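The complex appears here minus one protein chain, its other protein chains still in place.
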Amino acid sequence: MDTLLNCDIDVFVDLPSTQRGSHLSRNLEVIAEIVEQGIAQPIKGLEVLAADICRKLLDRHEYATYAEVHIDADYFLQRTLHTGRKSIESYKLMARATHKRGDGMMKMIGARVVGMTACPCAMETVDEIHGNRVKMEGDLPTITHNQRNVTTLMLEVPEECEVEANDLIEIAEASFSSPTFEILKRAEEAHVVLTAHRNPKFVEDVVRDNLALILKKYTLLPDDTIVTVSSESEESIHKHNAMAERVTTLGELRHDSV
Amino acid sequence: MDTLLNCDIDVFVDLPSTQRGSHLSRNLEVIAEIVEQGIAQPIKGLEVLAADICRKLLDRHEYATYAEVHIDADYFLQRTLHTGRKSIESYKLMARATHKRGDGMMKMIGARVVGMTACPCAMETVDEIHGNRVKMEGDLPTITHNQRNVTTLMLEVPEECEVEANDLIEIAEASFSSPTFEILKRAEEAHVVLTAHRNPKFVEDVVRDNLALILKKYTLLPDDTIVTVSSESEESIHKHNAMAERVTTLGELRHDSV
Amino acid sequence: MDTLLNCDIDVFVDLPSTQRGSHLSRNLEVIAEIVEQGIAQPIKGLEVLAADICRKLLDRHEYATYAEVHIDADYFLQRTLHTGRKSIESYKLMARATHKRGDGMMKMIGARVVGMTACPCAMETVDEIHGNRVKMEGDLPTITHNQRNVTTLMLEVPEECEVEANDLIEIAEASFSSPTFEILKRAEEAHVVLTAHRNPKFVEDVVRDNLALILKKYTLLPDDTIVTVSSESEESIHKHNAMAERVTTLGELRHDSV
Partner (left out) sequence: MDTLLNCDIDVFVDLPSTQRGSHLSRNLEVIAEIVEQGIAQPIKGLEVLAADICRKLLDRHEYATYAEVHIDADYFLQRTLHTGRKSIESYKLMARATHKRGDGMMKMIGARVVGMTACPCAMETVDEIHGNRVKMEGDLPTITHNQRNVTTLMLEVPEECEVEANDLIEIAEASFSSPTFEILKRAEEAHVVLTAHRNPKFVEDVVRDNLALILKKYTLLPDDTIVTVSSESEESIHKHNAMAERVTTLGELRHDSV
């Protein structure tokens, strides 16, 4: 299925010290041309769009030695619940292309995904206060606070490497206490609540679990792939958020995991 | 204790059809004068500040028949936890003054308060799915989803009526499943989680409970006091929010409650 | 040409005092169904989408007596410059549908348009200070400050009335000192600057000129059509904005203009 996306696009070129200003209207012309081509012939991904614009910027600004393009877009995917019912869920995609004349093009593919975390610490404390009774098989998990979590994954690789944004979204959704859904029938709602309480996670756990899945998935990407994972929980028991982030490389993750 | 507040101020005057434009710099002069007076002699409340600016706008714009002032400010109060520990919590205050030349001044006092709701519906469904076992005394509540909730209260009254923003904040905090706190030691965190699960509430319940406390508190305010309560839960199991709102009058609330 | 739009949708239903909460998942089901229909068969406008959702909300929430739907969307139109060159420009569309069971459906169609204003007052003062020299034919206009202006138009009418968002956008663009464009070649840029300085306008003028064009265009709409025009200039010489707004009816505008 073709998907049409509304994009926010930021473009940058550098300027030699001998020139007073950049020819800004060329930036808009480049975007207009690429958008027109995209209507004639579908574009394969946001990062391909970013790379195409980036390349054309260097063509058009003959005095520039470096170009950079950022694109953000709303995105939608169909998800299947445990009951087999389908639901359309919303995401944010981010792409970036950077090109130093002479060097190759680098691209970044990213996704921002909303899910849910349940706190392991409060669960433990409630249990302690309640006398740590022996849990029977089939017992419900202990109550804790849970909340909306926003997790961002970004991979930066040479242009020729393949990274699918859909895979990043899948990794993020597998790393929450539970993914979340726009429509939940009663039994499905209970299922999400149970799933989240059976997988209590700190924001630090969410980052760690995303990194583990990235390590497992991207065996073919080079060691110097830059990996950024950040996770922010909109704490239900506080007015502030809790946030964890790691910026690393696939090489470092591979070394850590040995 | 004197509190200094950073304010966002919007001011409006009407314009007769015979005049092309308003003398906008007078608006800024009025604000500057009132701010200067406020440094010499503390202002009693945001709504007093709004009323003072509103009155002066009509003085200065002799051609105007109506003036309106909106002020928003960050606000802080000390709260006491069940353990006796103190915590500084943050709020938003809103004030509005409206003055039609010849009529009296009307003022609005409002507060935006962050707290927490736990869902009664998911709790019930989890219980049902789990066979509705007999609850024993001392049993923990059943798990459910809980989340950050933002509730806004506004009362609009003639200038001479007294409404304290601190009272509105107290009413809002008493109407959540639980109020929330910036610092929580482990036992306090467990207490908040337990409190919320023992008071599961829909956004509709939060609005209703705020209105009941407003009805009880403001016995001396007139029947035509306009009351607005809205409550928005940042659902942890969904990507969208749930919102309830009622705009009514004290008279209507009094009539409903008979 | 079919246009696909990303929408933000807010939906509301009222609740009888005998019922604790609304069945919120039905709201999302209604939206999902309407979106699916829209994929099979294009929707004629944002306000038609809003009305369809609104009707279905009352069908599905049998206990509700009132439903309301708000939709916002980014929107794009091709514009032609004075040189004949084409440019794609961006806008915001807003639609609202409100339905009280038993009464007819009301709909609101709105547009938010970015343009430019040049200040008549500073132009006059600069002239005065400079000795009010006699202007010759062909003289350039006097310098003044100019800035980005954001103007919002909204018309609220019964469902059966026809209002095209594109017409509202055209009215707004005709009411600025000059419309603005994403790509401007040098001669076109000079033309926009000249046009703006030959049509210096206060925010109050922009509102007035929009209302005059609305009055002229919508001769067939009923007297009780609610008309809202607001215009906000992001003043280049101040850190604050200047804003003017009028909420009126077509009947009142017709009466004023006699």
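Going by the order they are written in, the chains are A, B and C; count residues from 1 in each one.
The definition used in the following text is that a residue touches a chain if its C-beta (ideal position, glycine included) is under 8 Å from a C-beta of that chain, and two chains touch if they have at least 3 such contacts.
What you see is a predicted model; the values in this text were computed from it and never measured.
Asker: Tell me which residue among C:14, C:182 or C:245 touches the hidden chain in the full complex.
Answerer: C:182
Asker: Using the touch definition up top, pick the residue from A:48, A:161 or A:242 that touches the left-out chain.
Answerer: Hidden-chain contact among the options goes to A:242.
Asker: So which bits of chain A touch the chain we can't see?
Answerer: The list for chain A reads 12, 15, 17, 20-22, 24, 28, 121, 202, 204-205, 240, 242-244, 256.
Asker: Touching the hidden chain in the full complex, which residues of chain C are there? Just list them.
Answerer: Per the touch rule, chain C residues meeting the hidden chain are 89-90, 114, 116, 121-122, 125-126, 129-130, 138, 140-148, 178, 180-182, 184, 186-187, 189-190, 192-194, 196-197, 234-240.
Asker: So that we can see where the missing chain sits, which residues of chain B does it touch?
Answerer: 4-6, 25, 28-29, 32, 35, 74, 87-88, 182-185
In this text, only the chains that are shown with their structure count from here on.
Asker: With centres defined as the mean C-alpha position, give me the chain B-chain C separation in Å.
Answerer: From the centre of chain B to the centre of chain C is 31 Å.
Asker: Please output the residue numbers of chain C that touch at least 2 other chains, ranges allowed.
Answerer: Correct list: 28.
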